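All protein chains but one are shown in place.
For reference, chains read A and B in written order, and residue numbers begin at 1 within each chain.
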Amino acid sequence: MRYSGIRQGAYVLLGLGALAAPMVFPAYQAQLAVLWLMVVLALTWDIMGGQMGYNSFGNIVYFGLGMYVTAVVQRDLFFDVEEYAAVAGGIDAQLSVLQYFAGLSLGLLAATVVCVLVAALLGSGILGLRGHYFAICTLGLGVAAGEIASGMDYVGAGSGLVTPLYPADADSRGAFFYFYFLALATITLLTLRGLYARRFGLAINSIRDNEDKAEAMGLQTTRYKTMAWCISAFFLALAGGAYGNLIGFIDPIDVAFAGSTLGVWMVLMAILGGKGTLWGPVIGAAIFHLTQEIFWTYLLGWQRVALGFLIIVIVVFFPRGILGWFRERRHRYVVAQDASGDPA
Amino acid sequence: MDNARILVDAPIFALQLLVDGLLVGAIFALAAFGMALVWGVMNIINVVQGEFVILGGFVTVYLASAGFHPMFGVPIAALVLFVLGVIIYRAVIFRVVERDLFTSILATFGISILLQQLMNQLFGADIRNAVSGFGTVLLFDGDIAISVIKLIAFAIVFAVGAILVVFLKSSRLGQAIRATAQNPRAAKIVGVDTDRVYATTYGLNAALCGATGALVVMTWVIHPFIGLIYTVRSFMIVVVAGVGNLAAVVAAGLGLGAVENFAGFILGAEFQAAFVFSLLVIILLWRNFRLSRHRKVLR
Partner (left out) sequence: MTILLEVEGVSKSFGGVVANRNISLSVAPGKVVGLIGPNGSGKTTLFNSIVGYHPIDAGSVTFSGQKISRLRVPQIARLGLLRTFQQTHIYAKMNCTKNMQISAATRDRGLRHMFGRVDAEVTGKAERLLEFVGLYPKREQLAGDLSFGQQKLLEFAMALMSEPKMLLLDEPTAGINPTLINGMIDRLKKANSELGITLLVIEHNMRVIMNLAEHIYCLAHGELLAEGAPEVIRGDQRVIDAYLGAH
């Protein structure tokens, strides 16, 4: 391919830039970590919505579930539930480095297992719904999860849950989470790239383009749909589990099952960048996150209103997204080239 | 779950819950009328439904603070929201009417987020309510108490429903609306201004929500972020009742109100919202399951 040299160069540049960022912008470590989180959210949404045509408003369920499972494992490994709630993040709740990372690792592992299992279970039922019914059903699921969590005392109910304190200073904490999310985003991207190049990618695209036809040809659509959701759930669990630790405090509706914020933003980021493409969600996440940070800094008080406007603008005026726009131009060029000499 | 035992030991309690639930359900049905209209005519699932309701409530709150009785909120909120609905149609909705359903869901979701935040900025996040001062009626030696405002609301809903049915059947605009619902292209060809029909339908929906909001704020409370549950309630009612049948919508609304009330009592008030959203999931799954046994699928 002609562009291969430029492309490889771009990847290298991006990689170096990503690795150097926390040193160059130390004050923005947390925001940059969140940037990579957004990339993961957008990519995992795109498997479902962009590649498979199942527009999910409920991916946030796995994000929040992963968050809670990780935190609960981290807490229950070393503390008594009531003591912990009483002390809630104070000095007495301090863990050693080994305890913290062991707890975190086990928590994340448990989170992935739980989330994938839930996806497999829910998938067989919910993925039988089509189009807008699927969208609204998953919306209900996301909100229901938040409401149920708000009522469960075991996880702190409405008061939320505090995650264990990071066992070192703020700088190393910032660096840790930055590189964690960078690694997670990279692994997610590479995994998806591999999947899309294989039969799995073909299958989910065929489900998107004509699910009835795919079924009529004997494709086991339920299996593929559920697998797609399980893959999303896997990465979302890893994202959620760590995010809970980054924020330090898990609120059931604003942080964990943040259906009206993160849950909707992941859809928009993928659309903005170009849904159904590999890099679209990445670009969309970057632009969206940057815009959001700008709004938060310069439009204080009205930032969410501005974000609401942005959502409408994206949906109404840029449904194909950035990469989608490029693709369409190239596509029209190819079709025009080919239009001559068509017998059939 | 011991709450459930109370219902068995003292059935009068169950009757109270039932009556309250049915009355409240009628109010849900009012918003559902509008949802059915917009869905049937424009093929749009209006996620802004709840926010229109809340806005209707806020109009009523400010009307009350200006010295008017909140009952005036019903027609006035309807009017204000009608205008707002038409404005929103002309600003955004007309662009997504003929696109796929998902785009309209996202677009209306965006508008709903925008309105929530605007309400938050302008009105503050406190919960509000308006006092109708109509008191309660006591039945069965004081064992059952029914607030008069809920009875009035119930009557209003039926009246509005009847007016709607007559309007759609007999008036020219109503017929234009029905024609557009059945086949927009054909309607255009015979000279129906489909754009005007859409604008009117959307405004009408907003008006119905506005009136609902006025009733809601008198029977309960509102705040800027509680809209989604009304959207979901309207959606569930229309899914169960179907788009064309207003009587079925009323029945479904009453049913939902009753079921919710019982659930809220048995599970505890803090789980009532969780119940409503879970019910949405269950209803959709159940419907799909029933269709799939006939080798069909919910579209």
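The rule is simple: a contact is a pair of C-beta atoms (placed from the backbone, for glycine too) under 8 Å apart; a residue touches a chain by one contact, two chains touch by 3 or more.
Just so we're clear, the structure is a prediction, and the values are computed from it rather than from any experiment.
Among A:D153, A:D171 or A:D212, only A:D212 touches the chain that is left out of the view.
Touch with the chain that is not drawn comes from one residue among A:A203, A:A256, A:M269 or A:I322, which is A:A203. Contact residues of subunit A toward the unshown chain are 195, 197-200, 202-203, 205-206, 208-210, 212-221, 223-224, 227, 276, 331, 334-335, 338, 342-344.
The criterion applied here is as follows: only the chains that are shown with their structure count from here on.
With centres taken as mean Cα positions, subunit B sits 32 Å from subunit A.
On subunit B, the positions that touch subunit A within their shared complex are 45, 92, 95-96, 99, 101-103, 105-107, 109-111, 113-118, 120-121, 228, 232, 235, 268, 270-271, 273-274, 277-278, 280-281, 284-285, 288-289, 292, 297-299.
Touching subunit B in their complex are the following residues of subunit A: 55, 125-126, 128-133, 135-137, 140-141, 143-144, 147-148, 150-151, 158, 260, 264, 267-268, 271, 301-302, 304-305, 307-309, 311-312, 314-316, 319.
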